[in-house]
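Of the protein chains in this complex, all but one are displayed in their positions.
First chain written, first letter: the chains are A, B and C, and each begins at residue 1.
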């Protein structure tokens, strides 16, 4: 931690900062320049928040040297984390594909999709039972009934299940049915939900928030790991920018950045990331080429009748074609699908 | 609702769209141009979601004519909503000032601030008992103990209380103590929490999310109103942009825009909006000049010792000065403080 | 300048960084911590670019202590710069108002507006002769003919003129006619144009770019000052964000931030900043309350016939009313209009 004092900081102000940092166990190094004095704090355990120093008299700027996260960092654990879900491993050389409808609508729809994506080679079945919707007047999901249908589809196809949980009070119920608990983008900084997910012993798929920086995303994962649940899968799903030609801006560079900073596996959701099925194929291929450990794709038998997100859903036939293309791209970067 | 068909849409595709909209009770108007056919759907009750149309074969673009919100709109209720909190009215000609620490730290700190801001003319006491923090290692608030201290401070000063609630399971507890329930920026689209707040009968202060559009913010309010709770106060607190010189970009134009679209009162939080106490005074004055119905300001007796957000807190002395300046600006725009 | 070495940096790598900085005249301070080594470089003249250090082996992070601008900074010149334009002073206690049409359309339109805004108390006449347009098929301005009309309007009303220059080859021509040369938002980082404006001896109104950070905006001003032209007026006009309810997001906090960092005067353009005449009055008042040294407002006698930007133009009658309101707000913050 480095503290840059303002040009006219007094010796008393400098001493006060020094003293405060020494209380935190830091060894202090002082550089007296012509224009400014700089304090370097080295070796302390957990540093005070930068804000607590910034506010002190005479302080111009505080620079944090270490990243604020610990358990999710590569410095803490250098080998990649591999997460087992039934007979599947997420985070090794095989690229995982999760597919399914945005929302579970009824038994027929779900089973039809499940059979089709399983036949095409998908590894996971995705589908919402509890569904976040921007309008209170939109279909909000089937609730527990939807969870039961997902479990039935797993029974029949053998596919692991990913489904969303929306509040701490629902975690227990959803965890009873699902293999992976999904935390949605709009809840990335729902800290109470993050804590509740830290307390279960099931993998969590943590979507990046619409305005979440990569650092904040990793801090959200840190909440879960610090609660004792080490099985977190990061998922990039597009951020909010000024561009309106796409629903969100899929930030694929987040994949290699997150993998440089953390040992956790990283997946990509090009359906929400673009909002347009015509962009799903090129961006899925790009995600795999960029190094993603898996992708999540919306598939619906009749997108024009979907109760949610039809425009970004592939038909089963288009999904078949995409799987073929993805196998080639995965092979080109030394992986399998 | 208007549907623009693609240049080479077939008569069958056009007929299918027409039929679908007629099922929703629309009267259809068809314009056949040289390059494109346009379908105008007029008079239906609740239109289908645009997504359900966009996905139909031959459709190029769907344009919604009406705003997606209803109960919060000025078309639904043209007179401004005035919300009563104890002996205070929010939304009339008097500009309301809420002040207090970011987080309730202990009895002495809270009572000291409460007395000072009450003496300076504040109308509400703000302070967090349950506190959202980006790091799991930061101080998370005193919980119910903090709520009790807030109630004690109200007892002594007569100030109404605003404090945050973080999950549906906490709503009942927090509502027992507070006068206004605050929904934080990171929870603006926590739909389960919005529903829970629609079920109580206490005013809600709804902060705009970091990446929340004004339309989404009003849709979040619509969730609460559609649950039967009509007392919502909107609060602009800065959005996330590329600029890093300020913690957020305080979007003051959201004040007149929200007041043109909705009958709900609008407050501004320049402390979180800027992240820097030196900017709080100019932006508070600007907020009042822009037409805000109230402002929320962080005040701490010793910002350098604050457990959260010290750099954006005013000292009580600086708050006294600001109140004097705000009185002048309020008078200049025909209001009082 | 501070260089943080990576955890496993070798002594040779540390020595290479040290040597490089010593060549630039820095006195070096070294802090050896348990996890990292930190090099503090103090007292050098002009530091190398951070990029040149970041790329060296073993370097994790480089932190610049001093702002990259010099001549525009308050540390270089602590008193505010006051710029004289005819009998007007920009940057003192009087808030300056520039008004006029987006683009000069013809003699009648310009003179009508000029007379009306002068009568209402405006100090400057704004209007485009060379006009940046996103479409090549839109009206591009009258060119030199427009400049002549502006000069005629000045002759008649005594108002100083502000008009835009679009390329280095035009600077001489435009400078012949105008009192203030405007550099448009889309040209904020047109470095050749900045250099050309550094070579003239007329004031420059430097608009902030749509995606320009405050630091980049001040660096653009530094280009002009470093060329020998010290008369730069900064102008905030809205930045590009995700919000679409307004044309741009007017960042009023840029006013106090720029005034804390620099001695240059700061104006605000709420017409371009919002894109909607209904928002111009509240945001003009907010700009003055936030401390702006002046505002620029679009006024058109018949906005529905305007060749450009009609929706954001005030009628002369509305401008009259706004001037009255602005006088009250200016007085409330200790200034005059």
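Rule of thumb we're sticking to: a residue touches a chain if its C-beta (ideal position, glycine included) is under 8 Å from a C-beta of that chain, and two chains touch if they have at least 3 such contacts.
This is a predicted model, so every value here is computed, not measured.
One chain is left out of this view; which of C:240, C:259 or C:285 touches it in the full complex?
Residue touching the chain left out of view: C:240.
Using the touch definition from the top, which of A:7, A:158, A:256 or A:317 touches the missing chain?
Checking each option in A:7, A:158, A:256 or A:317, the one touching the absent chain turns out to be A:256.
What does the interface between chain B and the hidden chain look like in terms of residue numbers?
Residue positions of chain B that touch the missing chain: 2, 4, 7, 27, 29-36, 38, 40, 42-43, 61, 63, 65-66, 75, 240-242, 244.
Applying the definition given at the start, please give the residues of chain C touching the unseen chain.
So the residues of chain C touching the missing chain come out as 46, 49, 51-52, 54-57, 68, 132-138, 166-170, 186-187, 189-195, 209-211, 216, 219, 222-223, 226-227, 240, 303-306, 308-311, 313.
Taking the full complex into account, what residues of chain A touch the chain not shown?
Listed in rising order, the touching residues are 211, 213-215, 239, 241-246, 249-257, 260, 273-274, 278-279, 282-283, 285-291, 325, 328-329, 331-333.
Please note the rule applied: only the chains that are shown with their structure count from here on.
Enter the angle, 0 to 180° in steps of 5, of the rotation superposing CA atoms of chain A on those of chain B.
With C-alpha atoms aligned, the rotation comes to 180 degrees.
For the two copies chain C and chain B, is the contact made of the same residues on each side, with over half of the numbers shared, or of different residues?
Since more than half of the residue numbers are used by both chains, the interface counts as same.
Roughly how far is chain A from chain C, centre to centre by C-alpha average, rounded to an integer in Å?
38
Express in whole angstrom the distance between the two chain centres, defined as the mean CA positions of chain A and chain B.
Distance between chain centres, rounded to whole Å: 26 Å.
Residues of chain B that contact two or more other chains, please.
211
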